[in-house]
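Yeah, one chain of the complex is gone here, protein chain that is, but the others are all in their spots.
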Amino acid sequence: MTITAGIDLGTSSTKAVLVNERREILGKSIRRTGSNLELAAEKTYQQALAQAGITAGDVDYVASTGFGRSTVPFRDIQMTDLTAHGQGARVLFPGTRSVMDIGAQSTRAMRIEPTGQVKLLRMNDKCAAGAGTFLVRVAKYLELTVEDIGALALKSTQPQMISSVCAVLAESEIINHVTAGKQLEDILKGAMLSIASRAQALLKRIGLEQEVTLTGGIGLNAGMLQALEESMKQKINYHAELGAYTGALGAAILAQVRLRRLRGGADVERTSALAAAA
Amino acid sequence: MTMYAAGVDAGSTQTKGIIFDDQMRIVGRGLVDTGANTTKASERAFQAAVRGAGIDPGDVKYTVGTGYGRYKITFGDTQITEITCHAKGAHFIFPKTRTVVDIGGQDTKGIRVGQDGEVADFVMNDKCAAGTGRFLGVAAQVLELSLDDLGPISLKAQRPVDISSTCTVFAETEILSYLAQKKKLEDILMGMHKAIAARTVSLLQRVGMNEELTFTGGVSRNAGMVVALQEAFEMPLNVSEESQYIGAIGAAIFALERAAVAA
Amino acid sequence: MATIDEIVQRCQDQVGDLAFGYVRDWKKRNPQGKVMGYFPVYFPAEIAHAGGILPVAILGGGNRIKLKQADAHMYSFMCSICKSTVELGLSGRLAFLDLFVGSPICDAARHMPNLMQRNVPGLTIDLLYYPGNLRTELAIPYLHREFNRIRQLLESVAGHAIDDEVIRRSVCLYNESRRLVREIYAIRRDSPWLILASECYLLVRAGTFMPVEEHIDLLREVLAQIPDRHARPIDKIRVVYEGAFCEQPPVEFIQALEEVCYVVDDDFLLGSRLIREDVPEDGDPLLNLACSYRDRSHCSSVQHDLRRLKSDDLLAKCRSAEAQAVILSPAKFCEPGLDDQVHHLKRFDREGIPSLQMEFQERMKDFDGVRTQTETFAEAIQFYAN
Partner (left out) sequence: MSEQTAAQVAVNGAQPSAMRAKAKTLVKNAFGEAWKAKEAGRKICYCFVLGPAELLRCFDMYLIYPEISSAQMAAKKTSLPYIQKAEDYGYSADTCSYVTADVGLYLSGNQHPLGHVPPPDLVINDTLCNTYYKWTEVIHDFWKCPVFSIDHPVRLKRDEKYPYDIEETYQQDKQYVVKQLLELIAECEKLTGIKFDPERFRKNLEFGNQMSALWCEIIDKTRNAPTPFDAVLDGYGYIAGMNTHKGTAEGVAYLEAVKTELDQRIVKGTGAVAEERFRLLWMSAPCYPYFRKIPEMFHQRGATFVYTPQFMQGTRGTYRSKMYDLERPLESYAESMLDYFHGRNPRQAPQWSMGWWGGKDDIRNHLDLMRRFNADGIVFHAIKSCRLNSGGFADLREHLSREGVPILMLESDIADPRFFSEAQVKNRIEAFMEGLEERKYYRARAAV
């Protein structure tokens, strides 16, 4: 059995996934990233190994991804989150052609080939208005937890639209909605629709192709998923169980691909430059 | 009998009221938070100004409303844009002003002013909180300081930090990480002020800023910001005691003129 | 003797010097010497050189210049190089120029010299108008006359006649420097680890402000040392870069690309390398230059010549450099570059060669996005290509 690991070191959470050559998931884990990146990677990895009932020695190849990918000390290769999410999305939903990755601090849209290869991409890394952090702040402001807001928003009947395109200025609008006595669920739904419209704009720029898969932790928020589907008027794939692990999963599977090539000998020459550098 | 005229500037964050007498003297001021109800806030600001002037609301012959919420000022006689009013007000206080930098609660404006105080051009950023008073508000909250403290503390800075995120939200994260790194409070604060100043300069470049500059709006009350802007512009700035009222002052001057025409 | 690293570092310092210290020094060393500035893409530097005038390419202000005045004079959607060039003028940094020549190669570059003329007192300005229609034979006699007019212009700056014989000698020197640059490029194509694209860029860029004789010495010094460089190949994809024929990306941008791939050919500073073969060294030199511009040149987005497709040229470049992919990266707001990019994109799609589209700006300072995109692109090839 060939076992590979994918470690996705994100700005808000770190994910680890272990797979075998038949793409079966042997173990997975997720935890908050915090300020010590190496530690987060190590701990998350150990947790996943424990779940799989194996040790690091049993793992043949480790691929890291996410914003902290180059700080994972035990990696064999690293790749961008885009490459990993593209592959992960396609494994979870083989029909995927467009991927929407909403992380804590960034929003990315990609068009992918049937193989998972990234064909076109657009990113928005500089503005919080379309990213997960916005919701975290709104939740905090309304004295709710991120885990609660999704279910709550599903109850909304009259979403309170937010006109501001800025996450910070949107907060003032939210304050006004609260003072005006609007329902919490309607306010939340409004905030989610605002993120959804951002995401949609980004997807448009890559020339949307069906099917669309959402990846990243934000999909755990059922309200957000619904907001996206409503504003785009179409079905959007999200894997409830593995969606948050998409990046780690993709990395683990690409690690399998890489290893097969390395072992097959055909590609030995082309060991990734990055692996060589590491 | 003395004639009075009023200007009310309903800003996104704070609402200001000013009463002028017919000698062009400021006789009353009012400053309240705008909150959710602009109409009420402008009434309160007006009332406060009237009380300060020691007159009766009925003595005010003409009222001009301005600011982002000007159309919600129901008791006023007419509305004029805040851009025109800021130019007018700045010209009144500093007649040689050719450029006005107005940093308010949620927007930043650059106004090019003509010889008579008329608007020659303007640029405005009202879409993104970065570079506006709101940025400072958010920072004050994170650092658990009051707005009044920011300026004085930041002036003590020796080695300002570099805030690389332009986005207010991400800058907040950066501030937290600087705190975690035990950076000095004043250095963090000055770093933020500099970040705002840099954004302001790039906005102002579009209207040009070769001649006398006046800094207005609530943020001009922050001495740290004044210093940071002067450094970024590489030139001195006019700042008046009344700087947060400049829009209302401009509106009051228009009100006085119109009252004179009506009379 | 200076090492390659030291030479490259020196070039980088000179390139980053917004005060044009090198040129000012040259003027001190040559009190009688005149300096002319020209805006890209191309200028027949030979004619200026023959008149004893130092030709200096004015290539904007890079990512260090602060635009303090130019923004107020220029419309927001103008490319960075035009804006920062005007800023150089407005801030007095071009005061050392005895002449500035622009070319209406695009709509932005059409305005720029006029803006300079109106706002930079004391700067003498003129235009060199390249024929818009290179397909017709009429282009050659036209350009011949145009170069003659430029000669008259330069003579008025030099204060003396510039005759054919002297120009022929300058042509020989420039031929030599072009040959040396081609040699360095050839080495890079064969062994890209020996000399990097960013290093190449700086070495060529040095030739845009120093006298050709000095540049020849510099190139020879570098060439002599390349074989002894300690560098080993690593496994990176090989790409060709296209889009910087006019505005130049920051060196850090090129370096960001190079972290991820080998840039084995490019169109950086295309103007200095526009003529791809030797210009004939005898006969009417101006006519030779005119013919070379039309018939012995690389394509650029602002030369219009449908006898040959630009994508054919680029494709040939990729094939001869054995590149696996192409990075199409025009400057933001550069209309000619942006339009050509699509043409290339479609062509490369048809040929099954992967391409990455991404804009740059000379004033950019943050390269994270560039790196992420390039990395993802390279990974798509490394993980998926057969």
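Chains: A, B and C, in written order; residue numbering restarts at 1 for each.
Just so it is clear, a contact is a pair of C-beta atoms (placed from the backbone, for glycine too) under 8 Å apart; a residue touches a chain by one contact, two chains touch by 3 or more.
Nothing here was measured: the structure is a model prediction, and the numbers come from that model.
From the options C:110, C:169, C:296 or C:371, the residue with contact to the chain not on display is C:110. From the options C:58, C:81, C:97 or C:153, the residue with contact to the unseen chain in the full assembly is C:153.
Checked against the full complex, the one of C:18, C:95 or C:127 touching the unshown chain is C:127.
Mapped onto subunit C, the footprint of the missing chain covers residues 71-78, 102, 104-108, 110-111, 113-115, 117-119, 124-127, 129, 131-133, 135-136, 138, 142, 145, 149, 152-153, 155-156, 301-302, 304, 306, 332-333, 335-336, 338-343, 345-346, 357, 359.
Looking at subunit B, the residues touching the absent chain are 80-81, 83-84, 112, 114-116, 118-122, 124, 208, 257.
As a convention for this text, only the chains that are shown with their structure count from here on.
Note on chain placement: the centre of subunit B and the centre of subunit C lie 47 Å apart, centres being C-alpha means.
With centres set at the average Cα position, the gap from subunit A to subunit C is 42 Å.
The residues of subunit C never reach two or more other chains; the list is empty.
In the complex of the two chains, the subunit A residues touching subunit C come out as 79-80, 82-83, 87, 113, 115-119, 121, 123, 125, 254, 257-258, 269-273, 276-277. Subunit B meets subunit A in the complex at residues 12, 35-36, 106, 127-129, 134-135, 138, 165-170, 177, 180. Across the interface of their complex, subunit C is touched by residues 202, 205-210 of subunit B.
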